Every structure is written in structure tokens, then in C-alpha cells.
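Input: a single structure, listed below in C-alpha cells.
Left out: one protein chain. Kept in place: all the others.
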Amino acid sequence: MVYTSDIEIQSKKRTEVINVTTFVEKKLEESRISDGIACLFSGHTSAAIYLGIDDKWVAEDFVDFTNSLVPNKPDLKHNIYGGKNADSHLKSILLGNSITLPITGSRVDLGSWQGIFFAEFSGPRERKINIKIIGE
Amino acid sequence: MVYTSDIEIQSKKRTEVINVTTFVEKKLEESRISDGIACLFSGHTSAAIYLGIDDKWVAEDFVDFTNSLVPNKPDLKHNIYGGKNADSHLKSILLGNSITLPITGSRVDLGSWQGIFFAEFSGPRERKINIKIIGE
Partner (left out) sequence: MVYTSDIEIQSKKRTEVINVTTFVEKKLEESRISDGIACLFSGHTSAAIYLGIDDKWVAEDFVDFTNSLVPNKPDLKHNIYGGKNADSHLKSILLGNSITLPITGSRVDLGSWQGIFFAEFSGPRERKINIKIIGE
């Protein structure tokens, strides 16, 4: 069985972390797949999807850390030649846009403190996560 | 066919790299799936799973590099507001907790020098890798 859907997201800041765990869980319920894997994918090139602790301070540390690691320098080539958000594209590449999750007993096998997050690096924007679930 | 299992790990240091390739290969044998994909997932928020060279010096360079890239600063918000290991959570997000491997002819399609590693960023602890194999 293959199930396809997507999750719509509205980000509100330039850099922002959005917990999408409950949306993924709703899609899983809708899929009626109890055993398999779920592929979460973002088709955006200035955002990312990641797994991490569901903790508001770590979310803020993450925003500060990524901004400090990849500052939006004016001398980045993408910025010199007409772009404005070279940092957003580099952060997106570094963090990644595709994660695969095991599904067992109709549940995502997340750890106790773990959540699924959408990282916006060039908001505010309307965004989407593609979800594909394969299994029985 | 869907196969589900997990691999138990005991880390011994705060930051440590553990080669889990042979454990994954044993699970694959047990699954009797010869063609498909294997999803390895860690439900921990202060650890990671990665693919890399099986070389003890690169493992040590990796520990030094991640500690230098994400030092456990006392002014990280997670540390200010009651946490102790903000760095571990950020390293976990950055390195990732989900990898997918192709299975062909009952073997993981790893490169000659490649291994599958569990990265502990907040040990010593008992840890677990979830493994889900889908295929024929």
C-alpha cells in the first residue's frame, strides 16, 4: 500500500522552527498503514526537515546556531549576482529535506522527547511537506 | 514484506562513535529480505546515525570536529533554563537520526571502506537503533 498526502505550513518569521509531529500523526492515521515507513520530503530550497528534541529553548538555540554558522554575508556569490538569501539555501542543504521514519503498530516510532520539525530559513512563506507512506 | 527489529547499544563516553555495521548485517540476514531498503532510525535527541569511513582516526577527528563546531556553551538557552547538554541536541539535529540503505542480493550496498555509525553525543547511556526493512 502507498499513501500520499501533504502538510501545509504557514511560517511567520524569516527563521523559525515549526513542530509538525501531530500533523504527521494525523496523516498516518488517515493512511490506515500500520507497518512500514514514512518518507517526509520538502520541495523547498530554503527550508529543511529535521528530527530533534521538543524543547522551546533548543529550538531557539537552533535558530541562533544556524544563523551564526551560516551568516547571510553580502559577499556570498548568490547574493552578489541577484539573490538575497544565499544563507537560506546553504542552511537548507546542510540540514536536509528528506527524512524517513519507521511506522510500527500504526504509530511513528519517535522517542519520548523527539519531534518532527520544519525549519523555515527564508520566511514568512506558505510551505508544504510531502508525505509518502509505504507498508501494510 | 516488512521486517522490524532494533539494535541495542551501550555507549561509554560523553562523545563516542560506535560502528554498528555488523549488527545491521545480522538483522538483514534475519529478515530474509534480499531486495529492498532498510531504514535505520534513532529515537534519541542527543545522538545521531551516519555513514562514513571505517577509520579510527576519522572517528577521532569527527569527535573533535563536532565538539569544536558546537561547543557546550553555558549561554545556550537550553543550558540557561535547566538543561545541561544543549550542544548534544544541536549536534543530533545537524547530523541526523534517519538513514535509508539499499539492499541488493541480501546485502547492504555499502562501499568498500564505508560503515554505519552511531554517534553518541551525551553518553554514557543505553541506546537503541530501530531498524525497518521493506522488500522482497
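By letter and in written order, the chains are A and B; residue numbering begins at 1 in each of them.
Assume contacts are C-beta pairs under 8 Å (C-beta built on N, C-alpha and C of every residue); 3 or more make two chains touch, one makes a residue touch a chain.
All values derive from a computational prediction rather than experimental measurement.
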Touching the absent chain when the full complex is considered, from A:T15, A:S31, A:T66 or A:N97: A:N97
Contact footprint on chain B, counting only the chain that is left out: 35-37, 50-53, 55, 57-58, 60-62, 64-65, 69, 94-96, 99-104, 109-114, 134-136
Touching residues (missing chain, whole complex) on chain A: 2, 4, 37, 39, 41-46, 69-70, 76-78, 80-81, 83, 86, 89-90, 92-94, 96-100, 130-132, 134
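By definition in this document, only the chains that are shown with their structure count from here on.
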Rigid-body rotation angle, chain B and chain A, from Cα fit (steps of 5°): 120
Centre-of-Cα separation between chain B and chain A, whole angstrom: 20
